[in-house]
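Okay, structure first, notes after.
Removed: one protein chain of the complex. Kept in place: all other protein chains.
For chain A:
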Amino acid sequence: MTRFLIRRIPSVALVLVATSVIAFLLPRLVPGDPAAVVAGPDASAETIAAIRTELGLDRPLISQYFDWIGGLFTGDLGQSLRFNRPVSELIGDRVVSTLELALLAGLFLVVFGIGLGVLAGSARARWARVLVEGTNTGLLAAPPFLVGLLFILLFGVAFRVLPTSGEVSVLEDPSIGIQYLVLPALALALPMSAGVARLVQTRMLAIRQEEFIDLAVSKGVPPRRISLRHVLRNSLGPAVVAIGIRFGDLLAGAVVIEAIFARNGLGQLAVSGAQSADYTVVQVLIVFAVFIAVVGQLLTEVVLAALDPRVRLG
């Protein structure tokens, strides 16, 4: 496994270097001046020029890039142009919020995705299969923001049983924090879980047609054992890949979900950073997002390798 991981180091490094260049240049290619935002709508050209100098935006791009990259290696992510605070501090204040949301949503994604998939792929009764597939189709058609708004109407206004606005950290107060998380995490995970469920279901139905399943049946292996040990295990590969990819989507989807449930996470930081041309924040968040996606992809490959030795060996 170690050699398997070492082989991936060069490609990971290349992706991260290319990302850093793109993340640095992309926000700066968009027209607009962060100093103009800091200066406010009534500011004169002189005030904006003074602020540009103070923010260091009048220095050559290349020197700004290497200063930033040099800082990354020493743990200095730079200074927010808008808030004049270390970017690491801004991210640190929000990362827990987004991670809590992404982790619980990830858990729901796995549970509902595989659970619904197994139900749909195992149900013998026609009504049960129709019910599960109907649920699945409904979820596939509902984007996270719609599910979120429905939850707010249902649980925040009609039946006030769960909080629909704001957040309390689970680390600070687990019992209250988890309640603030449940609805946003469900809104984020449920629509995505439908896609995973469909993969599991399709694969399970295909595996059931394989000859080794017929052999197991003829040997008298109990149906539950066949489902769990043979069908399910061999059906999980595509689902694991999909979940790995979806983890990146969870972070992206958090932007919308954080907005409608009024959570101040990384998604909101990215949106406000982009709107106010806070380059230093946006560039770090882009690199961070790519890094998370790369790690997610690596973990997917590790799980696949564990499930299937052919991947590991070859």
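Some points to look at:
The rule we apply is simple: contacts are C-beta pairs under 8 Å (C-beta built on N, C-alpha and C of every residue); 3 or more make two chains touch, one makes a residue touch a chain; residues count from 1.
Here is the rule we use: contacts and distances are computed from a predicted model.
Selecting from "Hydrogenase small subunit", "Peptide/nickel transport system substrate-binding protein", "Dihydroxyacetone kinase subunit DhaL" or "DsrE-like protein", the unshown chain of this assembly corresponds to "Peptide/nickel transport system substrate-binding protein" (UniProt protein name). Across A:I178, A:V217 or A:A305, the residue that sits in touch with the chain not pictured is A:I178.
Only one residue from A:I6, A:A125 or A:V157 touches the chain missing from this view: A:V157. Within the whole complex, the absent chain has one touching residue among A:S11, A:S63 or A:S165, and that is A:S165. Annotation for chain A: contacts to the undisplayed chain at residues 30-34, 36-48, 50-51, 53-54, 80, 82-85, 89-90, 93-94, 149, 152, 156-157, 160-166, 168, 175-176, 178-180, 182, 259-262, 264, 268-269, 271-272, 275-277.
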